[in-house]
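Here's the structure, in structure tokens; my notes come after.
Apart from one protein chain that is not included, each protein chain of the complex appears where it belongs.
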Amino acid sequence: MLKINSLSKSFNKGKSYALKNVSFDLKAGDVCAIVGESGSGKTTLVRLIAGLERPDDGSILLDGNVVASMQKFIQPNKRKIGLVFQEYALFPHLTIIENVLYGISKLKNKKLRAVEMLELVGLSEMESRYPHQLSGGQQQRVALARALAPNPSLLILDEPFSNLDSMLRMQLRNEVFEIIKKTGVTVLFVTHDTQDALSVADEILILQNGKVVQKDAAANLYVKPNTLYVASLFGNTIQINKNLQAAFRCPLNEDCCHAIRNEKIMVNPSNLDSDCEYTTNAKVIKKIVLGDTIQLLLKLDSGEQLSVTTQDNNIEGEITIGFNSKDILEFK
Amino acid sequence: MKQVGNNIETFSLKSKFKRFKRDNNRWSVFTLAIVLFLALPIIFIGVELFAGPGETWGHILEFLLPDYVWNSLYLIIFCSGLVLTLGVSSAWFVSRFDFPMRKQLEWLLILPLAIPSYIVGYAYAGIFDYGGSLNLILRQLNLDFIRIEIMNRAGLAFVLSISLFPYVYVSARAFFLNQANNLLEASKMLGVSERKTFFKLMLPLARPAIVAGLVLVIMEVLNDYGAAQYYGVNTFTTGIFRSWFSLEEPETAVYLSAILIVIIFSLILFEKWQIRKVKFTSSKTNNTQIQRIKPQKSLRFTIFFLVLIPVILGFVLPVSQLIYWSYLTASTVFDLEFLIISLKSFGIAITSAFITVFFALLLIYFSKWSALKFIKNVARIGVLGYAIPGAVIAIGIMIPTLALDKWLIEFLAKFGIETGFIINGTLIALFYAYAVRFLAVAYNPIESTALKVDNSIPDSSKVLGVGNLKTFIRIEFPLIKTGVFSAVILVFIDVMKELPLTLILKPYHIDTLAVKAFEYASDEMVMEAAIPSLFIIFTAMIPVIFLNKLLIKK
Partner (left out) sequence: MKKILIAFAAISLFTACGNDQEAKENTTEKEVEMEQVVNVYTHRHYEPDQLIFEMFEEKTGIKVKVINASADELIQKMKMEGKQSPADVLITVDAGRLGRAKEQGLLQSINSELLEKSIPSHLQDIDNQWFGLTKRARVIAYSLDRVDPKELTTYEDLVSKNWEGRILVRSSSNIYNQSLLASLIANDGEGIAKKWSEGIVANMARSPKGSDRDQVKAVVAGEGDLAIVNSYYIGKMLNSPDLEEVETAKKIGLFFPNQEGRGTHINVSGAGVAKYAPNRENAIRFIEFLAGEEAQQIFTDSNYEYPVLESIQATDIIKSWGDFKEDTLGLNKLGENNKKAVLIFDETGWK
């Protein structure tokens, strides 16, 4: 339903690109998260899709119709997209119900729809209040109700939880997506937090420096990351460089880059010969207790330092660590 | 999925042209049309620039220009210094401290804006004159050997500063009042002294607001004709008048105006640039009001007196002098016709204020809706009129409108309709001229309030399926209302005070108070000018107080 073709956008006439050659598709009903660090072009991408920016190159198709290209530009108000901003952007001079009514003034039974939306987000009692009288989480839900009211074909959430503290964030995230799932709308969800993305998205699109690095199902991203960057987004990862290859005595293909996730490194593996293909000796320099897991800072015989995690509280002094070849991530 | 994005070509001329065709919407066209309309007088004067200066240019260059430049520079520097000191300090005092009569002083500080600076000039000359009020008082004390000479360059700079400092005061105070209280508290928690908080925290943060006010002051200083003329100080503007009228060389006057325009335009660019530079510092507006400190008694009264000084100098003294003169001349000047003139002045001023603000809104929002980036810069050309002396604008308006009028007369004559001038000598030309002259006055407060509205708010309205115009009416206008009303009031006051342009373009039988005051003063009947001056002041005072209410409410 959404199709992006080699989309490019520069804010300085081509000196640098906020987005470069971005292409991807979205199927109806999908919940897709766009993940990337700040400055990676996430917000620019959704603003382009919503029609708040104009592309310098490439095209955007919604339901098979071109809404933006080099020749054509459909105004945002004609695109039927729902957008929830990071800062909610509620209209401060309108009441909650007026905010929700705003986008559906042409609807016949608009009042009914607005009330229904507020019920959906659980704020029916607040309808005559003003935005500033609401808490951050409540404002968030009003913004959602407002965006959903016109029954958009695509809902975009731009960093909707970044203004909230982590407890509230998790709770609200689940609530919001429960609501969204009920409506069955296609969702594009922008976040810099992989936890957010992993917990709600069917698919995740990774942006780095304005380019798409990978787009895949959440599970695949963990198992088969395209780059070291993607790998490290989903958990601590150690790059197996030349020195480590030597230490573990595991020669790898020189044309590729390799890495191993921290949790895949075994500490004092029980049956050295059968279970663990590559091993080396190390000395514990520092031990940090993180609840039920323990982080160990190790120094290898070769002088390299690295950190691993373990459940065993009794590990000290000289130890052995190792990993298996099936756990090695290989990138081109 | 084919990878067609050939990025080398993204910014090729051909692609640029393609996008230009895509992005060139009606708003761009409208913006250009309005800018053209407002810049027309300037353009017509600018065209004469290509004819080069007149034959006396060499003469001016040799004998006059150094003096003009030096005096204008002197005034700018002196006035900037004094205006900043008075404006910023009083703004800080009233927004940070609680002291006796603070509320009253808060709006009294704006009142000097209600007095045209040339009238302040007359009043001060009257006070310091031989036989003037001060002289008489000193005579009573046998101290009349003391004579303060005010009619010189420094005196002029003083007079201009004292009547213009409220521009800085208003914008600085608006900033201080709306600024997040938590910044101040944070500073307090860190144990930073009051003084350091002011100089290290508030002052840098308030800089864009202060500079915006200062630019207005500098424009007014450069535009002043009446006071400079009376005080015998030759500035750029008196030079424009001299070459236009005394030397009869409009082209030379235009040349001087052009230089002035360049100076002002650089100032505007400078303001824009420095605001952009420090934009990141201005945090989002927090609605919590500043918690005023109640200092010790002795300090309280010190602050009270410090704040009182600009009020006395800028308002109480000149107004007292005017009241004294009015008392002397009331019987000759005051009559029913006078009341009618006052009412007409008021009507003209308020109507042109609404028209001007309307144009400012059109420019700001049309250029915003235009998808072409350069349009936003083009829109700013529309505000250039403020930099140009009123008389020059009047002439610049007469050139095109007269041509149009003459054409209309001939055109209508073909259909057997005989008319006189339709634009010239009617209110249309006058309103047009005020709009050209005072657009900047309306533009700046509206723009700065509009900047405070986060883009995501109108954006979300658009995404919700509402077009630009409706978004403006339903969302943006309610949010920038304060700025719009301040703009109406500021233009209103300026029109009430405006003189040279009104003199040239006003219709028959319509006098304004400013014209009346000037007529008296220019015929050395400064005393008789007092009553119309006082009327200007009082008519302008009403909205000034109103403006203040708006600011406080915010």
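For clarity, chains are labelled A and B in written order, and residue numbers in each chain start from 1.
The working rule: a residue touches a chain if its C-beta (ideal position, glycine included) is under 8 Å from a C-beta of that chain, and two chains touch if they have at least 3 such contacts.
Since this is a predicted model, take the numbers as computed values, not measurements.
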item	value
Where the missing chain makes contact, among the chains that are shown	B
Contacting the left-out chain in the complete assembly, out of B:Lys16, B:Arg102, B:Lys272 or B:Lys344	B:Lys344
Touch residues of chain B, complete complex, unshown partner	56, 59-60, 63-64, 67, 125, 129-132, 135-136, 147, 151-152, 229-234, 238, 241-242, 244-248, 250, 325, 328-329, 332, 343-344, 346-348, 350-351, 354, 391, 395, 398-399, 402, 405-406, 409, 418-422, 424-428, 485, 503-504, 506-511, 515, 519-520, 522-527, 546, 549-550
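Everything below uses one rule, namely that only the chains that are shown with their structure count from here on.
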item	value
Complex interface listing, chain B residues touching chain A	1-7, 9-11, 15, 18-19, 21-23, 287, 371, 454, 456-457, 459-467, 474-475, 478-479
Residues of chain A touching chain B in the complex	5-8, 10, 13-14, 17, 20-21, 23, 25, 50-52, 54, 56-58, 69-73, 75-83, 85-87, 89, 91-93, 102-103, 132, 143, 146-147, 150
